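With one protein chain withheld, the remaining protein chains of the complex are depicted in position.
Letters A and B name the chains as they come in the text, with residue numbers starting at 1 for each one.
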Amino acid sequence: MKKPKIRELKEAITSLFSKPFTSQFPFKPHTPAKKFRGKPEYNRDTCVGCGACFNVCPARAIEMVDQVVDGKWKRVLIHHPKDCLFCGECERNCITDDGIKLSGVFDVSYFDEKDVQSKVEHDLIVCKHCGEIIGTEKHVLWTLRKLGNPAFSQPVMISRLMEEFGLVTDEEGKVAGPVQRTDMLKIVCPKCRRMAFISDEKKER
Amino acid sequence: MKVLETLKEKLGERIKDIKIHNERRIYLTVEAGDIKECAKIVFRELDARYIIASGADNFDSFEILYHFGFDSIGTVISLRVFLARENPGIDSLSDVIPGISYIEREMWELLGINFAGHPGLSHFLLRDDWPEGNFPLRKSIKTDGANSE
Partner (left out) sequence: MNDKKKVIVPIGPYHPLLEEPEFFALYCDGEKVVDVEWQAGYNHRAIEKLSEGKHWDQVTFLVERICGICSTSHPFAYCNSVEDLLDITVPEKARYIRCIIGEMERIHSHLLWVGLAGHFLGYNTVFMWAWKYRESILEMFEMITGNRNHYAMFKIGGVRRNIEDEDIPALRKVLKDIRAKLEMLTHAVLDDPVLGARLKGVGVLTKGHIKDFGAVGPVARASGVDIDIRRDDPYAAYPAVEWKVIKTENGDVFDKAVVRLLECMESVRIIEQSLDAIEGSKGDIENQVREMPVGEGIGRHEAPRGECFHYVRSDGSNSPVRHKIRAPSYTNIPTFKASCVGQMIADVAIILAGVDPCYCCTERVAVYDADKKNKKLFGFSRLVEMSREKTERMRKQV
């Protein structure tokens, strides 16, 4: 190359006198773009524990466990960054729009995975007769607020509200013995409520 | 749909079934024994572009679709053949279409379809010591690796 071309020379000189193009990452902090899809984080206040994020996750990076802790049913949702694709489906499909949010955190290296996991715990409402899981407490209340007045045609919601206002104590709410018609307004799963309805009718006949 | 008329004229009796999804996607069913002549006509005489062949497991039979592209009109013609469940086999097209030999090797090892006249049926994607008679793309193999057959 005997005669270097002017335009390349110009580019070379501008490159020579400009700052390095790459960012100085470990020494200067990096701010990702506004829409950057970083590590998803649960919001403890707004997550209702419905499990939509668990269902839509393409990589099964969200774990949902229903378990008994100290005699109480709890639902735990755990996000594992090691499996995560950062696709943002959990945020898009969240029923409250706010329960899980992608943060701007891009650096998820860890020594212990527990340090980076995002975890949220919820109380579960279980059938007072058979112990079947109905849903998380927050989810039921969220549905109630969302539905407004029509929600009062739903026995579980009425009884849950009655409990909240102290009209029914926990002891009174328990279903003792076989289900009867009177148990219809207690917190029972749809299956037990059907049983109560049918068996009671039989008895009357 | 001129291409369909030409195909009907050229392939004649060999076409057993025609499925027109829309004007750009046409599926023709032919007998497994006729595939070599049909491929010759479509690939050489009608000057279609070879795209790929897809093999599928239909539980009761095997199926191969040979996809050809007519790029001037944007149409994909798929020649469909059905193969028997027991010992599936078909003529290799590698002397008609040189590029097809890799996908035939792939179907041979993943689905267990035998290609008569193929110059070198050896493992292509799977490792060389893959257990014989284990065909991972068959429906009897679940995604976790369990074999229900």
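Here is the rule we use: contacts are C-beta pairs under 8 Å (C-beta built on N, C-alpha and C of every residue); 3 or more make two chains touch, one makes a residue touch a chain.
Remember, it's a predicted structure, so these values are computed and weren't measured experimentally.
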Chain not shown: contacting residue from B:Met1, B:Ala84 or B:Leu125: B:Leu125
Residues in chain B touching the chain absent from view: 21-22, 24-25, 27, 49-52, 54, 56-57, 65, 67, 69, 71-76, 78, 97-99, 102-103, 123-127, 136-137, 141, 143
Those residues of chain A which, in the complete complex, touch the missing chain: 1, 5, 7-8, 11-12, 15, 21-22, 32-37, 56, 58-59, 85-89, 92, 102
